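Just below is one structure, and these are the notes that go with it.
A protein chain is absent from this complex, but the other protein chains hold their places.
Showing subunit A:
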Amino acid sequence: MEFAELIKTPRVDNVVLHRPFYPAVEGTLCLTGHHLILSSRQDNTEELWLLHSNIDAIDKRFVGPLGTIIIKCKDFRIIQLDIPGMEECLNIASSIEALSTLDSITLMYPFFYRPLFEVIEDGWHSFLPEQEFELYSSATSEWRLSYVNKEFGVCPSYPPIVIVPKSIDDEALRKVATFRHGGRFPVLSYYHKKNGMVIMRSGQPLTGTNGRRCKEDEKLINATLRAGKRGYIIDTRSLNVAQQARAKGGGFEQEAHYPQWRRIHKSIERYHILQDSLIKLVEACNDQTHNMDRWLSKLESSNWLTHIKEILTTACLAAQCIDREGASILIHGTEGTDSTLQVTSLAQIILEPRSRTIRGFEALIEREWLQAGHPFQQRCAQSAYCNSKQKWESPVFLLFLDCVWQILRQFPCSFEFNENFLIMLFEHAYASQFGTFLGNNESERCKLKLQQKTMSLWSWVNRPSELSKFTNPLFEANNLVIWPSVAPQSLQLWEGIFLRWNRSSKYLDEAYEEMVNIIEYNKKLQAKVNILRRQLAELETEDGVQESP
């Protein structure tokens, strides 16, 4: 297919762009296969350069010959284009609509994007499972890498390489896979070096109404327990939901068959409930009426912060089991690709100082989200403005980022990255020039040959010039477990995401700049003082040597 077929009017002059907090701009609108560009042709800058894939929904309306297109983006921004000429406006609108909803992944921008920067480090190879495993293997010999899934035959949503207990052979893994939802047999998610306890994750056990059991499954997870120790199974569904799942062939671990494990049910919402929540929240944030009460009740009824609290609470619980109770845990919900990953990754943020560094956090996302098979393509296909009640869209990853932001807010000096880093990840998960978040799992990514055909987000992010934008100036390595508060008083709306386009951030940006200046100045002084001290010490020892005899 040629993009040109979809672009009936590639160029319109005298288009006026309206954005909040900016003066209106008149310029020329251009449509390309992947971008919508508006340029005033003054000082050669583009006032707007928008990926079609960032467009969530559009509205159009006409007043006489003047058409207006309102573009609602997946990053929640709303912009307005006034286009003279009804035909032009209709053409533009239909092109945008078509180009922003291309079916085929291979037509997406990452397959066309050619980077203008020099690749210092290829991000596709930055976080290899073997390397990640090496970090553990120095501390334990109880685990091994398994290649049982190298053809994606055992579990289509798992990566080719997974970490499993050493004592369990691949044959057993194949059997366990038939007992777990989507073939997602229990694998290692995190090893707590401090006490050797682990987080495992999986899909739900397929016990069904008959209470089916699987000896290999029991053996596998028992193999992770020390003698005489107990573990916890955290089911991210309420007991009720888990029980209902049996009717559909799913279920949960029966006490009788897993006597060494205690099961705890939490209830993290999923799918359209989260999606509805996002839609309501963004609607509330965009509502500019001045009634205080309505704001709070809308915020409340969106339930967004309730979800945040529930997810964080569950993650704290998991971390507590590991660090405080010295117990290993297995976490799953139904598929093990959504709430499960929220909990395993947040628990690591709490427990593992490395995951609070930039590299460590990238590795975490690679491991616990991309490799672990969170279906980004499905979940992030639409955002807060989509009207279609699709089944698969859900802001699972955004909720995770929001939770990280909440912890960052409570521990502003313990993270190497800043809020902008989280916002950037949110943006790229929904629309990007990079291939990282394409596809739903490793298997799909392999088939798409993303490594060969697209650029990795990490190749770009990890360049020093980009990193400096994402580095938290307050960061001081904190090697401790950090326990966030999940009280309602401690949780806040993430303004940097949800009010980003609805309020001016001028004064806050100035404050950030001031903060950076204070710290930079201090570093400069320290460097200067150190040099002088050294010089002085050298001079004085020379003198000392000369004079001491």
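Going forward, a residue touches a chain if its C-beta (ideal position, glycine included) is under 8 Å from a C-beta of that chain, and two chains touch if they have at least 3 such contacts; residues count from 1.
Heads up, the rule we're going with is that contacts and distances are computed from a predicted model.
A single chain of the complex does not appear, and UniProt lists its protein name as "Myotubularin related protein 7", one of "Prefoldin subunit 6", "ATP synthase subunit b", "Integrator complex subunit 11" or "Myotubularin related protein 7".
Of the options A:262, A:280 or A:428, the residue whose C-beta touches the omitted chain is A:262. Among A:104, A:288 or A:388, only A:288 touches the chain that is left out of the view. Among A:35, A:270, A:309 or A:367, only A:309 touches the chain that is left out of the view. Looking at A:414, A:440 or A:471, the residue that reaches the missing chain in the full complex is A:414. By the touch criterion stated above, the residues of subunit A touching the omitted chain are 262-264, 266, 285, 288-297, 299-300, 303, 305-306, 308-309, 312-313, 316-317, 320, 323-325, 409-414, 474, 476, 478-493, 495, 499, 502-503, 507-508, 510-511, 514-515, 518-519, 521-522, 525-526, 528-529, 532-533, 535-537, 539-540, 543-544, 547.
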